[in-house]
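Written out below as structure tokens is the structure these notes cover.
Missing here: one protein chain of the complex. Every other protein chain is in place.
== subunit A ==
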Amino acid sequence: MTKDKELELIRILEHHGRIGTDVLAKMLDENEDNVNACMKKLEDEKVILSYAALIDWTKVTTEDHIAAMIDVKVTPQREVGFDEVAARIQRFPEVTALYLMSGTYDLSVMVEGQTMEGVARFVSSKLSTLDAVLSTTTHFRLKKYKHDGVVFNQDEKDRRMVVSP
């Protein structure tokens, strides 16, 4: 497959991970075997990391689902900068996302848990106690409006006429 088509494949899969390879082949005007081979290559190269569904958990469970974004200031380590402390933090199962940031703090840690106490315990007993961590500021997420480009609770109907010029 050409580089352009490979890029097109990635763009489609980013938003429609479940789409069948037969449909993908038609969309790309390509042979299905080539699509399968390209997907395998992208998986092997770790370009495609997983095929996930974006879930609005508020609609399927009554259990509490707490998420927090924690701003973390750290002391960078000689030779490895922020990478070593980041590697330690990302291993905690509570951490769902981790980014190195510019600005007033260094790492942005996304944590998800069942209870606010659980998240607080993680911050106080695990995150803050790391040697390189200088300070933390925790922000609890109150509501999710948009995630990964997808608007939650969107109810935009197709308002077009059924047949038009």
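Structural remarks
To be clear about the criterion, contacts are C-beta pairs under 8 Å (C-beta built on N, C-alpha and C of every residue); 3 or more make two chains touch, one makes a residue touch a chain; residues count from 1.
Assume contacts and distances are computed from a predicted model.
The UniProt record for the undisplayed chain lists the protein name "Aminotransferase", from the options "Multiple sugar transport system permease protein", "ABC transporter substrate-binding protein", "Aminotransferase" or "AAA family ATPase".
From the options A:I19, A:M116 or A:L130, the residue with contact to the chain not on display is A:I19. Looking at A:D29, A:E45 or A:D148, the residue that reaches the missing chain in the full complex is A:D29.
For subunit A, the residues touching the absent chain in the complete assembly are 8, 11-12, 16, 19, 23, 25-29, 156, 158, 160-165.
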